[in-house]
Structure formats: C-alpha cells, structure tokens
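One protein chain omitted, others in place.
Entry: chain A
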C-alpha cells in the first residue's frame, strides 16, 4: 500500500498488473509482460533531438513582418502549447510512478515525460528568438483566461488521481478524518480515477495539440516561421508516439486480462469517456474561434480548423474502440499529413537522416574475407 522506492517483496514481475500491484523493485528488461513499452522507449530514444539544433533566426524577421492578427495566432498557440507541455512534463511522473508495477511501463512513463520537457525548452528557444521580451509571453500564460479555461480540464483528472493516491498510500482504503475533514477512498475508486486520467491524457495528446500544429504548418506552407515548423514537426512526431503509448494502456485496461476491475471500469466510464472527448473537441473549436477573432490566415480559417478538429476526434476515438461522434469523414486539410510524416523530419538542413537513425550503429561482424584485397 505505502510506496517504497525499492520494494523488498520478492515478486514475479510478469504476474503484476500495469498499476496497483507491487511497486517496482529491480528495473529489469530481460523479461517483459508488455514488450510494446520497451519498443516505445527505444523509438522515443531514437527520436532524441535538442531545440538548439534548429535554427530559428529567420523566424524573427518573419514574425516582425506578420500582421497583428497573425502574430496573435502564432503567439497564442505557443502559449497554449507551453501550458500543455508544462503539465505533461511533470504529471505522468507524479501521477503514475507511485502506482506503476511493471519496470518497462515505469521506464516508458519516465522516457515519455522527459521528452515533454524537451518540448517545453523548445518553446523558450522559439520565444527568445522571435521576441525581445520573452517574459511578457510567458507571464501572460497565467493571466490568459482562454488558456486557463483549458488548463482546468487538462489537469483535473491528474489532480483527482494524485489526491486519491496520496490518501490511499498514507491511510489505506476507508474513511479517514484528516485535519477535521472526512475523506474516503477505495482501491476501486482509485482505479476509476486512473482510467479517466489516462483517457484524458489520451485526449490531450490526440486532439489538443493539433489546432496549433495546423497553424504552424500553415505558416510554413507560405515559407514563414519555418524554424518553428521544424521544431513543431519534431514535437508532433513525439506526440504521435506518446499517443500510441496511452492507446495501448487504454486498450490493455479495457481488455481486462491485466486487471479484471479495469475492464469493468472501462465499461462503467464509457459515457464519461465520450464526454471527455466531446468537451475537448468543443474547447478546441472555441480556441480556433479565439485564434481567428481578428482575422483568418491564408490557407486556414475557423471553419476549416473546426472540421479538422472533428475529423481527428473521430479518428482518435475509433483508435480506442469508441464510435465517431461527428459526421465529418474527410480531412479538410490533407496537406497537413506531409508535415507529419516521420522520415521527412530534418533536424538541421544538412542532416537529412531517417528518424530511426541510431548513433554508433557499426557493423561489428568482420571476417577474414573482408581483407581479401588489402595489401600492406
């Protein structure tokens, strides 16, 4: 029940559930209950990039020449993404690490959250380059009502889960009186909070980033803010992988072989899961309206962006076994896909290397025949 950083209980990790079994003791990967998480870790590591590698100096000139309503679109999206990655850089660690029971999943969570911290650092890199007063951009995040509205829904499920875990690990199941207040918690309720939290994270990574991604790529289609677009492509590549991670977690939970309670909970929470998707889609459509309040940009307007939100919402819902909720079946901005292709991602213009490129991959197999035409 109480968390320990090195559980002394000798256990068979292959028999633990993903969450709420024994805390992980030995970080071992010679055996894996779910090999997919190890594969995701390897893929994420092969994606490693640093914001400083991308030259955004031309973006400063581009930004200064943008009309005010396009400056608003650009900078508001950066602020919103900063919020999202602030949350994602810490919350998977705080919420999931105290309850995870499989070493490969534990390490995936850490690898996932770490890559989000790179995204956060890249926003500072961009803002520093385009603005002489970066502090004004970041200070506004905590004051901007449109962003704060979204923050509430992005963080609520994490906070509910973390609060429940704290109580459970300190006091156990039951009703407890703490500082004169009564709190109840059961393991089943915690599992419910976990399911909803993973669902909400899935929605965050599946939908919430994409309005902003679309705007960044629409600028770059006009050969504007291309350094930024290059960074956003790298972020989008990471996010697609994270999304696959949460989709796997949700699908394993719903199948019930890992923990029978989770399958029951997945059924019980079905309506709430639909509501989470629907609300996120509505909020993103509102966001599109806020972005374009003073005017559209070439290639994108509020209606097109709203249709795109509906289109990706449908597709993300189907990926976790849910039914589509919008009638949109066509992607209104098919050009966005070419920006999301993995192997087109380049870090520096002179380095056109494939995403799965691994440093230090040398062929160690050498036999005598290789020296056949070698004379001394």
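By our rule, a residue touches a chain if its C-beta (ideal position, glycine included) is under 8 Å from a C-beta of that chain, and two chains touch if they have at least 3 such contacts; residues count from 1.
As a convention for this text, contacts and distances are computed from a predicted model.
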Listed names "TRAP transporter large permease protein", "Iron uptake system component EfeO", "General L-amino acid-binding periplasmic protein AapJ" or "Ferredoxin", matching UniProt entry of the absent chain: "Ferredoxin"
Which residue of A:7, A:315 or A:328 touches the chain not shown here: A:315
Given A:180, A:334 or A:369, the one touching the chain that is not displayed: A:334
Sole residue of A:7, A:131, A:244 or A:328 that reaches the chain not shown, by the stated touch rule: A:244
Absent-chain interface as seen on chain A, which is shown: 36, 39-40, 43, 237, 240-241, 243-244, 247-248, 251, 315, 318-319, 321, 329-331, 334, 337, 340-343, 355-356
